[in-house]
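Shown here: the complex without one of its protein chains, the others still in place.
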Amino acid sequence: MEKGLKLTDILVTIIIALIFGIIYKLWGPLYGVISTLGLHVEQLIYGMWFIAAVVAYLIIRKPGVALLAEVAAAQGEFIFGGEWGVATLIFGLGQGLAAELIFAAFRYQRFDMIVASLAGVASALASLGIDFYYGYIGDLALWNLLILFGTRIAGGILISGIFAHLLVKALEKTGVTNLVRPASQEDYKALG
Amino acid sequence: MSTVANVKNMRLKFPGVDSLLFKDFSLSLKKGEKVLILGPSGSGKSTLLQVLTGLIPHAVEVPMKTDEINIPDSWGYLFQDPDSQFCMPFVDEEIAFVLENLQIPKEEMNRYIHHYLHQVGLAFKNPHTKIQTLSGGMKQRLAIASVLALEPEVLFLDEPTAMLDSEGTKQVWETIKQVGEDKTVVIVEHKIEEVVDFVDRVVLLDEQGVIIADGSKDEVFASYKQVLLEHGIWYPGVWRDYLNSKPPSPSPSPVSINPSVHLSDFSVYRGKSVKLHIPQANAYPGDWVTIIGENGAGKSTLLLAMMNLLKTKGTCHFLGQDYKSIKNFADHVAFVFQNPEFQFVTNSVYEEAAYSLRLDHWTEEQISPRVNQLLKTYHLENHTHIHPYQLSIGQKRRLSVAASIIKEQSIILLDEPTFGQDAKNTFAILEQLEQLRRQGKTIIMVTHDRNIVEYFSTKVWSIHDGKLANDSSTGEYLESNNHVTGEISYVH
Partner (left out) sequence: MSIDFSYQETWLHKINPSLKLGFVFLLFIHLIMIHNTNILINYMFGTLILYLFFTGHPWKRLMIIFLPFLLIFLTSSTSMIFFGKGDVTWFKWGLIHITEESFFRGLHLGFRGIIFAIIGVVFALTTRPVYLFYSFMQQLKLKPKYAYSFMAAIRLIPLMIEEMQTLHYALKVRGVQSGKGIRGLYNKLKSYSIPLLSQSIRKAFRIAVAMEAKRFSNSGNRTYYYQINFSKVDLVFVFYLIAVFTLSYYMAVQYPYFPITDVRL
């Protein structure tokens, strides 16, 4: 087998990423509207911005896919004129890297909801880390900062953990995932 | 003659599928041959082409092994779907992509681009044209041009016209015959009337991917006609054979005086401009209306507008009522989309058929017999628990029809329901629709197939340039258009 990702893997990852890139772009105004409610309610939907990494990885199940997907989705959001401009690329890189590290920590062997949720948490933490420099969030009142942390992490688990996992489960039923996942040893053995 | 490609004792298995697709399969191709590979869907024809080109296993990982395999030194591959074989947005860029792969210097590219476009008969004032704006037939010819840029000795054609209308199909095969004259050509196709005089060897596969016949076309067509019919192959004269076996009974002209569908001064808008205008059109219970017209004339638009999905003005009455004020619209009018996958909303064949009934709060005892009976009629009873997406293309189409008409609506709108279907499925769908028509339902259907117009429809609405040009009975229509030949010519 060829080393690294095949062209089919890359192209499929990127199309998934771009679909979410469009959603990322549309998510911007929605996030803006919700945030007018105050008290970081909008953070509950922030987790959508981590989903590309998790979904692409759960579909293709190969190393490198999560990082590529999140960077590509951010690049997509940027090309489509996302409201955060280049900042998106930095967030994408950080969030993708965080998710990738979680999947790597499980040696790319686990594809369940718990791992997906952990990736969501990791991405949330990465985005919060960047926000310390970017959004001065360290200067928020402590109680407010804690709400921000709590809601963003919860949103990460909810959307890019649980929802992403359910989405891929539903997609598996359609049979399309067989197209892109690596063949198993048993398949080769069955050739006799 | 020397062998250009061969495979010996191939075994191949798709991941997640229990059985082997090919078991100890051998085939060899001679230089200059024009080979047609026929077989039912699922017999692995496309897979075979991908193995013979080395795309499997190099580009697509599929477990396989062979005792011996030789792929041609230079080959080109034409795929089925015009929308999924280009990677660049513009015509010139797409051909340039191939030239780049071959490391042709930039300065020479424009000359080559013009050369290959000229070869396939595509003349653009400026080849920097968006691929999206081309018709299906032009897209496939562009695909041929980019294949020619590889200067291949062997051409592999994987149902290149399956998604094209008859006009596009003709253009594409004319082009292929021209450029393939001096090459080895391997063709997978189930609409074979256009290719049959081009090929000299036919290989016939069965469902398990076993070769059941391999020889000259005359031999194979003479001895295996029954098999071709069973496999749903569109061999020349399939319509004649079908009509001979089931002579169409003269369509009883509708008796009712009240039209079930009545359109007058009906306009469909896109934004502020009128996209389609219907001065007057009627359809009665027991009518089978075919809507015909060139690509982009507005046929699908008319159906969508009648479903109240677009902005319209004027009169559209169903069963005497204004369509916008009908309560429970879905109880009276059914709609079948061209791409079945988009209308599937559940996870199993059974649930898909039952969906509309559940929306109406039928009880399980009421649903079960109705759904089971319908699935049986549409030959889906053995697949009730699988996901609709996992069905074959013919089964998907049958399911989409079954799921749409389960409420026994009296008006049924269909957008090219036989498009891309093999002969067997086409006839099966047509017969089921004919049965519904005889029950007094009104069928309104977009189609490109003149045979359907001639042998099944009772009425023709022809649309030209965004306007209904003709609403007449099929007899009248055929009489006034008898100069039109085309697909039906070989029937007589």
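In order of appearance the chains are A and B, and numbering begins at 1 in each one.
Keep this in mind: a residue touches a chain if its C-beta (ideal position, glycine included) is under 8 Å from a C-beta of that chain, and two chains touch if they have at least 3 such contacts.
Because the structure is predicted, anything quoted here is derived from the model rather than measured.
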Quiz item: Any idea which of A:72, A:118 or A:183 touches the chain not displayed?
Solution: A:72
Self-check item: Contact partner of the left-out chain, one of B:222, B:274, B:309 or B:469
Solution: B:309
Self-check item: Touching residue (missing chain; options B:171, B:356 or B:474)
Solution: B:356
Quiz prompt | Missing-chain contacts mapped onto chain A | solution = 6-8, 10-19, 22, 28-29, 31-33, 35-36, 38-40, 42, 59, 68, 72, 75, 78-88, 90, 133-136, 139-141, 143-144, 148, 163, 166-167, 170-171, 174, 176, 179-180
Exercise. Quickly run down the residues of chain B that touch the omitted chain.
Key: 50, 53, 55, 58-60, 76-77, 79, 81, 83-89, 92-93, 96-106, 109, 131-132, 146-147, 150, 304, 307, 309, 330, 335, 337, 339, 341-345, 355-356, 359, 389
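Basically, only the chains that are shown with their structure count from here on.
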Practice problem: Could you give the separation in Å between the centres of chain A and chain B, each centre being the mean of its C-alpha atoms? | Solution: 37
Quiz item: Quick one: in the complex, what on chain A touches chain B?
Solution: 1, 6-8, 170, 173-176, 178, 181-184, 187-188, 190-192
Self-check item: Of all residues in chain B, those that touch chain A in their complex
Solution: 11-16, 20, 59-65, 347, 387, 389-390
